[in-house]
Structures are given as C-alpha cells and as structure tokens.
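Every protein chain but one is kept in place in this view of the complex.
Every chain is named by a letter (A and B) in the order it is written, and numbering of its residues begins at 1.
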C-alpha cells in the first residue's frame, strides 16, 4: 500500500530463494514488511522489542530478530522465513519431531523456535538438554513449558545423526 | 444418561498430536493479524499515561491534518454507535463497579485506559497522530495498594465513590472459634501475592468489518469465546445476534486473558460501524502488559488449627483482593477471590472454616480470570500452612498430608468452604506420586547435594481444582455465560465426518480431543473426521475455552452427537442391507455385522444416500446431520485432584532460585489424549513457576506508575530457567457423564507456585529463613536471610 508522505526506499533481495524487488517504508521493520508487504505471515510479531523471538528469520545465513532489523537493511541480503525453510525441506526433521512430540500448542512461537533450533543443530549436532535450553532461551514459549521442545530438538538431532 | 459404550480399542485415550499443528509448524497458521481486509484502517489508542487523571481532549485538528489519518475519535464520537456497560452479578449483590464505555470520558481511572482512537492508513501513521492529539491532563491521587485502598483516609478510585470497597463477604461453616481455642497447634502466615498477567504470545487483536448495507458486523479476533463476544457485541452495538459474526481463527494462546470484553475491542467494532470501513487493531506488547487483565493481587492472612493427633480442625482466611479500577466485564473480578477462598483446604478434611473477603478498587487495570483462576492463591496458602504445621509437629510433610486427605469413603462431601468434593483419588494419587518420585532415592540425592554445600529444597503441594463449570456457576448470577456446549456432526457423501463444535481451540488441543471422541462415537478413524471451531457462523453456540471445560463439557456434546449420527447410519445401513440396526456395528468406517465381517463401507452408504437416493427403500429418510447439546445437571464443578513436587536450588549469596525438577501426578478423570494432557500440565507448571519466581506487574508505590511495561521488565520463564517435568496420571472417570472426562488444562498452574514456595522454604529452613511472598525474587530471599534489611 502506498502511504501518504511516508519516506520509502527500493530494495532488492533474495527472499526464500526468489529474487524480489520492493518499495518499503524506511521505518518499517523486516518482520512487518515480510508479513504485510511480502505476504509471508509465518513469521510472527510477539513483542516488537527484541525479547520474545517470535519474529526470528534467517538473514544471510544467521538467525536474527525480524523486529530489530529494518526492511531496508535487507536490501541485497538473502532472507529465509519459515515458509522458505519449510519448502526447502531444510528443517523437516525438526518439524516432524515438533509435531510428533506435541512440542507446540498455540504455535505462535513455533516458526521462530524452529529456525533457532535449526541453527543450533547446524553448529552442534548432538546438543545436551542444557545446551538446547540455552540456545532457545531467546525464544519464549508461553504454552509448552519447553520440556517437549527440548525433547523434540533432541529427537530431531538423533534422527539427523542416524 | 447417554450411551456410554466406549469401544475397547478406540481412539479415546490414545496419545496423538493435534493434527492441525502441522499447519502451524509450517508457518501456515492464520492468526487474526494474518488476515487483511480491503480498505482497512489501522487503529491506535491514546491511553492514559496516568493511573488517575481528569482530562479533556482539547485539540484534534493537528492529528486529523496528518496525511493518512482518517479519524480521531473520542468517547462522544462512539456513543451513538455503542452503549456503555456495567459489571453486575447476582452472586455478588451490591458489587461496586462503575459504568464503562469503549473510551474513557473526562476521567481515566487506570494507566493504559483508552481515551481516544486514531484510524489511519497504517499503524505507524496512527501512532504519529496520537502524538498530535492535544490533551489536558490533571493528575489525581492514585490508589494502588489494596490494603491501603480500604483505609477511610484513602483517596477514591473513582469520582463520587466514598469507599474503595467493591464488595465484601464472609462465609464458612462449623465453629471456627472453638476449633482454634481447642487446637493443639495453630500455624499462621501472612502472604503477599503480586499481580501477574497471562502474556499469550499473540497479543489481543481484532479486525472488525461493519457492512452498512447488510447492517452486519464481522469481527475476526483472537479470543477464547467467540460466542460470548457475539452476544455482547450484538448487545452493545444493538444488532441482531445473527448479524454479528465473530471468527476466532488460530489463537496464539489465551490463558484467560482473551475471555473478557475489553473496551478497546468494542471501540474497534464501533469505529468500523462509524466509518463503514474495516478497522484493524493489534494490541502491542506495551499495551498488553499495561491494559490486558492482570490477576492475583492478594494479601492473605491465614491460619490453620490442628489437633494433638495432627488432624486439621479448621482454616481461617482473611483475604484482601486488589481488583483494579473496574470489576471485569462480564464475569466480574470477584470470581477470582471467591475461587481463592473456596480452594483453601480443598484437598483435606476439616470441620470449620471462616473466609473473609474484601475486594478493593484501585487505579490499576482490572483483574480477571487468569489460568486456574484464584486456585494458585488458595493452594499456596493451604499448602504452606500444611508445611508449617508438619514442621511444627516434626513430621514429614507428606505424612501430614496423607493423614489429612479427605478420605474417599466420605465423598461426596461438601466441605465447610462450600466446595463439593466428589470422586477424588487422593490415596491412589499419593501412591502413584511416591512411586514416580522414588522418594527414598530422591531424599538421598538431596542429602548428598546438601553435604556438598548446595542449598536445595523439596516442596510438595496437593491440588484440588474446580473444573468444567456447569450452569450453576454463572447462571444464578444472571451473567450471560454459556456453560453448555453444542456439537453438530455431519456425514459427508465421501463417508467423512465433519464436526462443528462450540468449544474453542486456543492451543490446548481440544480439537484433537473432540476428533477422537467423534471418531469413537461414530466409528470412523480420526483421519476421517474434520473439526471446525471458532466461527460463530458455522460453529453452534456454546462455551468456548475457559475453566478446563472442553473435554468435560464439549466432549460430552461430541459424544452425544456422534452416537446419534452413528445410530442413524446403522438404521440406514440396516434398511439397505435388510438387517436390523442392532445386528450391525460401525467400526473403522465400515458397517460390520456381529462377527465383525464388513457388510458395507460407510463411504458407499453415504454416497448412496446423497447421490443415489432412489436406491433407498421407501420411508427411509436418513438424517445425517446430528446435533447434541450438553449441559451437566449435577455437580456445578467437576473436582480434580493431584500432587506436585518441586526441587529447587537457592543461591544464598545472590538469592537466585533455580528450579531443578518438577513432578506432577494428576487425576483429571478420563484422559481423552494423554499426550496433550501431559503437555497442558507441563505448560501450566511453568506458568506456575513463573508466578512463583519471576512474574510481577509492579507499580510505583508513590505515583502509581506501571513499572513493568516491557518484556525486559515483566520476566517470563525461558527455556533455560524452566526445568524438566515428570508427569503421571491416575484416571478416575467422572461417573456422571458418558466419557468421564474432567478438566486438565489448569491443574499445573494451580499447584506449581505452592510446590515451589514450599521447596524454597525447605531449602531456607536450615538457615532459619522463611518466605511468604510471591514472586520469590532475589530481594525476597536476601531479606529473609537477613543479608538485606527490609528497607534495602
């Protein structure tokens, strides 16, 4: 939507593997643009001040808070959201483990949690429960109490090592 | 009594993930803010920056002149489109709660109260405009502390009120004075419970679309009870109920936060009506922490009398509740306090009880029903007194509880608090609890840790919860709350079954439970059952999600509807197969005979009926849509019971408490799906741990300013300060229903704060320290240890 008097910038980026051009309000953060500009509503907005992790997306290969980066800063970057990570199959083992273990309830935190867990498993294929808990401590889940999430990440790690 | 023939190898009781979570895992959820409407306006609220102030909106031109701004609205603007409301309950005669509207008029009585509304082309522009609205504020004295609020000298929360007492009562039974006079032991404690809030990760959000041509309102919102909102929006906006459609799609958690009528959400609907445009509003986290309901602000003075044999004689509880500026609409905030006082002593036998309650109005956001409403306060009070008594007697705390549990043989029993205790399984639950904990091993482990200098403690709590509220809860109060549920099941031409249910899915997994019930009731695999909830246009009227009621109430409706459909299918099959319905059965989507031999696939039967009706014998008119509405006639609540244990470590130097492990054994009646029940329990426990150790809504005691307005200030449990939780079950099906399910979703939250409180006190006991304030912050610990002075 063109907004009156709103300063904008044109950006070009790779979004979930696809080359995209867009005009974004300068003050719009990345997750708001992904959700409302690019129509990718799988990334969620939970706090807008960098605490909850619901907005996690991957930018140039690392997981970042989508509310703490401007959309204009994604110019030239490769951005991957839960939608892209799903269709590439990159996080399939984690997704299966989360599903089977009921490691989500309302599911609002889940996309961010999955991306963060995937980053952990890339770095550490056999994390302990404590290591999983620490790695996910920037992702709030208000429903599960985390135990099932830790189980699921362990199960996914085991299946990936097998 | 409905047909109770649960199939022996059925789907009820099987651990299965909720099928719909596949969508959520892949980022395909549809939460309210994932929807957009053509031509929508974005809303932002101007909220009172003061806890108590007179105000006048003196200038709107600058805000209106900002490009992209469509409207700047005040209470006067919305008044023609929306009437005001006042919280009343016949259960609490004389309850003081002033009239409320969608926006405050002339006076704001809590910080965060909406006073004006901007509609603009984007949320950012709407927020720009808020800064240009000219308001003259005249700050007034703020009432914050609940006990001081009741002083005669306290300023008034509202203009024109001479007292901040919203309601008071005293109830109980037996001779309390005599019991305390004759007691061998009296233990007493003063507890301080700080306000919490629920913090569902998806904040409240609403997208309202009023169609002036159809005179109809469609509201997408993140809510636990879409039908309740349909009732109230129709009432407040003066529309026929059929022209209000409320749709709660995927809901990102509720926990009680999303079961109320909030002024801002009503204002959005009124604003859509005023403008004829869709209006979208997402409560941001700052607004949510400040203006979502809070809960559990209590100052509790309680004592317990015990005889020489170690049997409880009586409880005496005196509670002051800080309920906020209004009693929450429509259920009232007083419900929480009554739940606190009804929960005191609930697991035990005792002869006398006196409860005194004073509910104080304050210049704070209203409190309301948050997960396990009131129970954690009553439970913590009781269980702490139990530990104090056991310690005074030099007795093991579990032994003291074992002696005092209400014996199964005495049930049903109405205790002196008025709580009806029925079908509880304290004995079996305790046995399973001791097995699960391996207490001798655990105690040895604790002794070894202590020998290494670690300050660890083990605490227990016994839980009785009032779940699955029946019509007797709100009906006599004349509060329009549906305690019944409706399920409509339809056989589709493919042999698939579609269920439309009045229960609401907020993450707890009730959809999956209902699918499994319908599968067994009809005789089809769960993969052939699709469920729709949350949209008042398709789901029939009923209760939604509150009071752990989905399985116990909604499950019965699903069972009844499924059995009706099954009977109709078998009747039709018998006509087609020239057999008798009694000679046939429906299993796994096949009509079978008495030997289990397949006679006809349900898909064939269905397609015959829908597409080749000419093949049906004369007089056969299959009714392949079946409805069942269920209201429970007996038992206002279904009581459940359980035990919890918490192992914590206290760092006596820093006051930091670390939960190490937690155990729960619960009896919630028939388990529809143990996997989902266990995860409800675990999630509930961690909310309880947060309540015990971290979460607090704090206000400046001087000017009343809200101090915990971000998630950096309001501390939630994270993955690395929660712990592993072992869960066990005892299953005592409720005898008064077909399925026997009771409530499961809140028990974890009920008992966890008490167990943690007792564990911390167990850890501190050897140092002669004792705590009775939640949350147990490092400051609380260090003061208890004498490291810090009370003034430090």
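Here, a residue touches a chain if its C-beta (ideal position, glycine included) is under 8 Å from a C-beta of that chain, and two chains touch if they have at least 3 such contacts.
Note that in this section contacts and distances are computed from a predicted model.
Engineer: For the complex's missing chain, which UniProt name, "Aspartate carbamoyltransferase", "ABC transporter permease", "Protein glxC" or "FAD binding domain-containing protein"?
Structural biologist: Of "Aspartate carbamoyltransferase", "ABC transporter permease", "Protein glxC" or "FAD binding domain-containing protein", the absent chain's UniProt record names it "FAD binding domain-containing protein".
Engineer: Which one touches the absent chain: B:182, B:414, B:654 or B:735?
Structural biologist: B:654
Engineer: Going by the contact rule already stated, which one of B:123, B:401, B:528 or B:566 would touch the omitted chain in the full complex?
Structural biologist: B:123
Engineer: Which is it among B:202, B:218, B:250 or B:284 that touches the chain not included here?
Structural biologist: Only one of B:202, B:218, B:250 or B:284 touches the chain omitted from view, namely B:284.
Engineer: From the list A:38, A:69, A:97 or A:156, pick the residue that touches the absent chain.
Structural biologist: Final answer for the missing-chain contact: A:69.
Engineer: From the list A:9, A:78 or A:160, which touches the chain that is not on show?
Structural biologist: In the full complex, the listed residue that touches the missing chain is A:9.
Engineer: For subunit A, which residues lie in contact with the unshown chain of the complex?
Structural biologist: Subunit A touches the chain not shown through residues 6-7, 9, 26-27, 29, 32, 48-50, 53, 56, 62-65, 67-70, 72-73, 75, 116, 119-120, 134-135, 137-139.
Engineer: Applying the definition given at the start, please give the residues of subunit B touching the unseen chain.
Structural biologist: Against the left-out chain, subunit B lists 122-124, 127-128, 131, 284-286, 653-654, 656, 694, 698, 700, 707, 710, 712, 715, 718, 720-721, 777-779, 782, 787-789, 792.
In this text, only the chains that are shown with their structure count from here on.
Engineer: From the mean C-alpha coordinate of subunit A to that of subunit B, what's the distance rounded to whole Å?
Structural biologist: 29
Engineer: Spell out the residues on subunit A that touch subunit B in their complex, using ranges where they run on.
Structural biologist: These residues of subunit A touch subunit B: 1, 3-6, 25, 27-28, 35-36, 40-49, 51-52, 54, 81-83, 86, 95, 98-102, 104-111, 114, 129-130, 132-134, 136-150.
Engineer: For the complex, give me every residue of subunit B touching subunit A.
Structural biologist: It comes out as residues 17-18, 21-31, 33-34, 36, 67-68, 121-122, 124-125, 198-203, 250-253, 255, 282, 284-285, 506-509, 675-676, 679-680, 682-687, 710-712, 716-722, 724-725, 748.
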